[in-house]
Every structure is written in structure tokens, then in C-alpha cells.
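Once you've had a glance at the structure underneath, I'll fire off some questions.
Left out: one protein chain. Kept in place: all the others.
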Amino acid sequence: MAFVASKGPSRRLHGVRRVWAGLSAGDRIVVLLFALIVSVAIAGPWLAPHPTMTADPAQRLLPPSLEHWLGTDDNGIDVFSRLLAAPRTDVTIALVATLLSVLVGAPLGVLAGLFESHPRRVLSLTGEGMLRLLDVLQAFPVFILAMVLVAIRGPGTENVILAVAFVNFPVFLRLVRSELLSLRQRPFAEAARAIGRSDLAAAFVHLLPNALPTVVVQLSVTVGFAVLLTAGLSFVGAGIRPPTPELGAMIAGGAKFMALGQWWVSLFPGLALGAIVFVCGLFGEVIGRALEPGASSAPRRRRAPPLAAAAAATNAPAADPQALLAVDRLSLIGDDPEAPLLETMSLSLRPGERLGIVGVAGAGKSLLLRTVLALPPPGTTVRGRVRFEGRDLETLPAAELRRLRGATLAAILPNAKAQLNPLVRIGDFMAAQIRAHVRCSEAEARRRAAKMLVAVGLTDPERRLDAYPHELSGGMAQRVCIAIALLHRPRLLVADEPTAGLDVTVQRQVLDLMLKLSKEQNVAQIVATRDLGIVAHYCDTVAVLEGGRLVEMGPVAAVLTAPSSAVTHRLIAASRGETA
Amino acid sequence: MRSLIYIGRRLLLLVPQLLLISIATFVLIRALPGDPARLELGPLAPQEGVDQLRRQLRLDQPLPQQYLAYVERLAQGNLGRSWVGSTEVSADLAVRLPATLELIIGGMLLVAVVLVPLAMVSAMPGGGIAGQLARKVSFGYGLLAGALPDFWLGLVLIFVFFSLLGWAPGPEGRLGILDVSPDHVTGMYTVDALIAGDLATFWSALAHLALPCITLAFVYGAPVFKMVRSSLESALKADYTLYARAVGLRPTTVLRYAMRNAAPPSIVMAGVVSGYLLGGAVLIETVFNLNGLGQYAVQAVTTADYAPIQAFVLISAVFTMLVYLLVDLAYFALDPRVSRGATR
């Protein structure tokens, strides 16, 4: 275990104990089961109550009884005793073979990864050649390759080990190579070069340790697979042969009796085989999780202290009769009921009003918008009410809610390119959106979509309709989302960071477009943003969130020139790049 | 245009791949100790027969010449003779291959008709009691499927459905002892029986195929099942699905779009699994005595009959390569980011 290796024996004990303490009850059971399998593999043959290799024709095919718990096989050998003795063969072969394949595969994988991207042409070609050879090797189905290898070299433990190792080493070669290549793309790999590490040193010091959890998980999967492969080879007579106790051969020995009704000879070895593979797989996942850094201590969410302003703002009366949107004592409860994600928020919006929502990251801006859209994250509970055009969104039937969304209640979500399904053409998506709300033909829907694309300033609308999202720039994708939002003359537009990720010269274009449409069609807006400048110039009112609470709300001019809460002060200073 | 170039290049790649495979199978047999001609003809063959084959294989000439002779023989469709059965390997294959194909196709059909829909239903949230049941079944299946050995599962199915319940025929082969095999058209008994209009034989062939196909689907369908479930789950959790719901698309449209995203990884996984199916058929055919390609190979291995082994290895590698070719083409067709390129 690399993370304790350099710390000496006393720290090692400490490390193991700490890992154990960090495990859940289920994980501990898995670890204990794995320990049980290893113990049986080591001590099984000595624990067997009956001889495991001596035939006794008088005891042939006895069903399970007190004397023979799991019955006897056609040689009159006690199945339970053989079952205790057999895992040693299977587990040893699987472990040794897996170890062999990782010892050969992993270093070759490092070489392949380093060679492949090396500027020297000889090396990059060598790396490429290794992979192409591997392709051919892997074209031969694993079981067949192993079977043929054993057939060529003859049965026997060493040959089975070699065959199993041979068919598995490409797995580790590929895994280590691809992990290495993807880790190299991560900034910390570049950081290692920037401080002066050589490529090779960076690979071993910084990259490989990060590939460890993946390799360990694969290791355990491979051990399980190797057990199955060994048993399969023995089952067809190309692996371990009787009288050596081995699970696959035991199943083969009982195979013909299965059809005759003597089920116990084959059933129990198969169950044992399944259990070994199953536990190996789970054990790998447990170890993989334990190897993740900081697995035992996740960062805690910071909570804002109770604020007087918060109480004042949340108690503000929300019963505005002309309100388009009225949020009344809204709370959003996540995993921890003591720390709600949103806490008793009340606010209201008149038709045509533009409200900006600001706050630091994690203040609850996006959660508020999602809750207003009646799309809270899974696993959360909503308390309080959201009324839109006088209707309670919480109690509205799903079908009516759907007809509302995208029509009178429109949404723009952050990073437009991620919002558009990469496999759906813009035109298909827009037409589906239109026809989900209005009865019209496909052709009519596409005509309307094209018209709207022109209205938001996109040229060549037919080409845009035919495009997939990856063929658009960020700014174009954002305009497409705005066009979708405006298709059905919305009364409220909910926009979460509508300009994040856009270049600054494009941001202004998008904001101006939204403002123009809002004014022309009297569309109310809720805009969540971390940029106070947007709020200052594109919104009428502003709400400041902190730690899931509404701490301040009012006309933009009042709040931004004479803020009453500390967080607003800090946000204003921060907008100038200064700390308050 | 772009797609034609892609397909052309991908097909072209097949040439070096097949070349390397033929070299690999060639080397595989040459790696054996002893005289390849003697190995192929068996220990009992007369010396002049062996000498004749030695000349035919150009064993007195350098290795490249020998390889050319090998390829020439392949090109003529001559895969050598099985010394145990003293038959042409190619003739044996014509009988055995359809049995294996029938098993593989039946297994994949089961995966497509039973496992994939189950995976999709269990990936969707809600769905009431049926949905909950589907999720429970799928959870249990996901846990078990990767761990159970296929050959053992086949035996258990035989015990339960043949010995205990008597619902299915025993491991007696592709047809009952009293059934007469239908006239050879495709070699697949179910198809041939239907062509001949012999319903009784059709049902018998189908019944004999049921348990082997279930075994194959249960064990080898698991990776496909898990991939369909997890990729649909992540597609349904993705930003674009939330957005599709936020703009009020119909639930059926939302689901249809998410399935498009789940399709490419699922198809790749199905392809990878298909590549393993010939290997899986080896064990299952042995258990059910189906007399297909896999069982043929097992018999050849146990009797050190090298010509059939060589042929089988070659066929399975070519099969895998062709499956991967289909996967690549399907992926190309399904994902516009591959087929239409990225602009920036």
C-alpha cells in the first residue's frame, strides 16, 4: 500500500487501523469474507474432515447427510472435504497468474504510454507497434487462446498459470497505458514538469500512484476472472486434472449426474466458485475506495451564521396581488434536515420585472432557480409554496406543469453547450419543443424555429437547424437557448448564469438581446449571476443569498449603493477585485 | 463524403489485421515441438503421407516460403484434415458452425429482448411497483451475473428444468433421439425446419436450444445489461436531460433523446461481448452436447488434433475482427461528433 509504505512499521499499523475505521459495516463484511477465502485457500486441506483424494467405491454418490454434509461424489470422496481442499488450487493459480500478468503488463503499459507520445519517432512507432500487436493478440477469444496454449504445452499447474497470465497481461498493459495518458492531460502532470521533474520521474512519482485505485479494482476483477478461467479450463479437461482437488474439475465430475438428479456433486463447487469471484470483485471495490485520497474525510459545507437581516428578509410579506411569481417561505431540504439547502425564502416578482440573484459559489442561487422551475435535485424535499400566475407549482399535475415549462415559464441554464443534447440536431430539438406545446406539423414547427433563430441574431438559420450542438460556438449555442426560451412568448424567463463561459465581447451581445426582448415583450426575468455588473445594469431588483438564505433584497440602485449586509459589502468590493 | 472515407479506411485496416492474424496462427502451430506435417496427420499416419504433406507445406524451405504455402492453402479453403476423425476440417466446420451460430444468435436475441428492456426500465426513475420490481430484479441480476460460471449455470438449469420439473429436454444435443434433422439449407435446425414446414422438428430444435441460449444470455449479457443501465442512468441525470425537461419536452421525447445517448456505449459493449461469445460457446456446447464449433475445438484439444485447432483459432479471430469492424461502423453512424467532426 503505497500511501503508508514510506512511513515505517508503526505508521503502517496506524494506517491499516485508520482504513479499517473508515470502512462501512458492509465493507467490513466483504473484507472478512475475503479473509475467510484466503484462510480456506491456505488451511483448507488440513481442515478437511475426510480424505480428499482417496476413492471409496462403497460410499459412491451418497446424498448430503450428517456424516457427509454435502454428500459424496462418484469416487465416494466427501464433497465437503474436497470443497475445503480445492480453493487452494484455484486461488493459487488465479493469484499467481494475475500477479504475473500485472508484473508484465503494468511496466509494459508505462513504456507504451511514455513511448507513444514521445517526440522521438522511433519510440513513438515502437509504442504504436506494441498496441497493434496487442490488437491481434486480443482478437483471439480469451478462453480459446488459453485452451490452445494449455493444449500446446500440456496440462499442469504451471502451464495453466502461464496461459491465464498470458491472456490477462494485455488488460493491464492497456489499463496502465490509458490511465497514464489520461493522467498526463491533467494539470498536475504539467505542474510536475513546470517544477522540473523529468517525464519518467513525473510518471512514477505523480501519475502512477493516481492510477493505483483503478489498477487495484482491475486486479481483483482479474483474480475473479482467472478463477473462472482456471475452472473452465479444468472443466473441459484442459486444465487441472483429477485427482487434484479443483473446483472446475469437481463440477465436471458431477456434470453427468446433474441430469440424473444427483445434484450435490456439481452444485456446491459451483456455489463456492461463484462466492469466490463475487467476494473478490467486492473486495477490490472496497480497497479501491479506501485508496482514494481523503476517503475518510470529505470537506464540510460551510454554513452561514444566523443573521438579523435574514430574519427580516424572510418575514417580508409576499402577498403581492399583482405578483407573477410568488415564492412563499420556500425551503429545500437535502440529506441533513438540520442544514436545509434553502431556508424559508420569500420573494415575489411582478410582470416585466427583472430580478438578479447574487451570492458566492454555494449560496444556493442555482438551487433556488431549479426549485422555481419545479425541478429540484433528486433526493431533496421542498417546503413552502411557489405560485406562478396564481397557480401553486407544487400541487400542479405533472402534465400541466410540463405544458407550463418552456411556454410561459421559460428557462436558460448555465453553459448552453452542455444543455443541448450532443446527439440531437438543433432543428429536431426545437421542433420537438414547439410541438410539445402547440399542435402543428413538423414543417410548420421548423419554420417557426428558423424564424426565432433569426430573431435572436443567428444568420443562416437552415444550417443552424441542421447542426449538432458541437458544431456551434458557445455564443451561438447560447443564442439557440434564448431562442428556445422565447418560442412561446414566456411571461417569466429563469436564467442561471446566462453568460458564464462566454467571451466578454459576446456576453454583452447576449445580455443586450435578453434586455431588448424583455422590454419588447414584457417578460419578467430571474437572472442568477456571480457578476454584480450584470445585476447593476440589466436588473431592476436584486436578491443577495448566503448559505441558502436570503439576506438582502431590494431595488438595484438601493442595494448596490447602500448595502445593509456584510456579504453584499464584500461582493461589491470583490467586483472591483478588492477584499472588503 | 467524409463517411465514405472513414468506411474505406476502416475496411482497409482489415487487411493488415487479417494478415497479422494469419501470421499469428501460423506461428502458433510452428511453435509446437515436432514436425507440423506429422502433427497434422497424427501418430498413426504412414510416412509417405507425411512426406507428401511436408512437400505441400514446403517444410524443407525457409519460413517465409512455408508461410506462403500456408496462406495458399487457406485461400483454397483447405484447412487441413482432422486425423482423429479422418475428415476434411472444412467439411466438419460446415456442419458445426451453424449450430454455434444458432446458439449465439439465440443468446443475443434473448439479451436484446429480455435484458436490454429490463436494464432500461430499471434505469428510469419512478414507474410505480413495476419499476421498483424491475430495479430489484436488475440489482440482483447485476450482482450475480458476473460471478457465476456459465458451465455450472447450464448444469443447474438442466437439473432444475429437466431432472426436477421435466419442462426442458436433457443435454442430448440439438434434437431429440427420435427426431430427424431437417434438410440442410442453412444448417441451423430451427430455420431449416421452418423452411421444410416441419413444425414438430422446429419446436424440438427450439426446446433443445432454450436452456443453452438462456445460459449464454445470462452470463454474457451481463456486461451489456450493466452498460445499458448505467449509460441510460447517466444520460437521464445529465444536464441536457434536465434542460429538456425544463423547456417542457414531452416525457417520451425526453426518454427517446436519452436513449440516443445511451446507445453508442451500449453497442460498443455488445460488440466486445460478441467477440467473447465463441469462447463462451465452447463451454456451453460441451455442457449441452450441442456439437458445435466449440465442442469440436474441445475434442480437438483433448486429442491433440492440430488442424481443427488451427482452423478454430483462425475462425474465432476473424469473427472477432469482423464484429469490431461492425461496432466501429455503428459507432460512426450513431455519434455525429465522430462522423461530422468537431469544429473547434
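In this document, chain identifiers A and B correspond to the written order of the chains, with residue numbering beginning at 1 in each.
Operating definition for what follows: a residue touches a chain if its C-beta (ideal position, glycine included) is under 8 Å from a C-beta of that chain, and two chains touch if they have at least 3 such contacts.
Here is the rule we use: contacts and distances are computed from a predicted model.
Missing from the rendering is one chain, named in UniProt as "ABC transporter ATP-binding protein" (options: "ABC transporter ATP-binding protein", "Acyl carrier protein", "FAD:protein FMN transferase" or "STAS domain-containing protein"). Although one chain is not drawn, the whole complex shows that of A:16, A:47 or A:191 it is A:191 that touches it. Interface note: of A:76, A:209, A:242 or A:377, the residue touching the hidden chain in the full complex is A:209. Of the candidate positions A:411, A:486, A:532 or A:550, contact with the unshown chain belongs to A:532. When the missing chain is restored to the complex, the residue among A:52, A:218 or A:507 that touches it is A:507. Take chain A: the residues that touch the chain left off the picture are 3, 186-188, 190-198, 206, 209-210, 293-294, 297-299, 302, 360-361, 473, 475-476, 503-509, 512, 530-537, 556-557, 560-561, 570-579.
The working rule: only the chains that are shown with their structure count from here on.
With centres taken as mean Cα positions, chain B sits 30 Å from chain A. The touching residues of chain B, counted against chain A in their complex, run 16-17, 20-21, 24, 28, 31-32, 125, 143-144, 146-153, 155-156, 158-159, 162-164, 170-171, 239-251, 253, 257, 260-261, 275-276, 278-280, 282-283, 286-287, 297-298, 301-302, 304, 309, 312-313, 316-317, 320-321, 324, 334-337, 340, 342-344. Only residues 132-133, 135-137, 139-145, 147-148, 150-152, 224, 228, 231-232, 235-238, 248, 251, 254-255, 258-261, 263, 266-267, 269-270, 273-275, 277-278, 281, 373, 375, 378, 402-407, 410-411, 413, 415, 418-424, 429, 432-433, 436-437, 468, 470-471, 473, 484-485 of chain A touch chain B when the two sit together in their complex.
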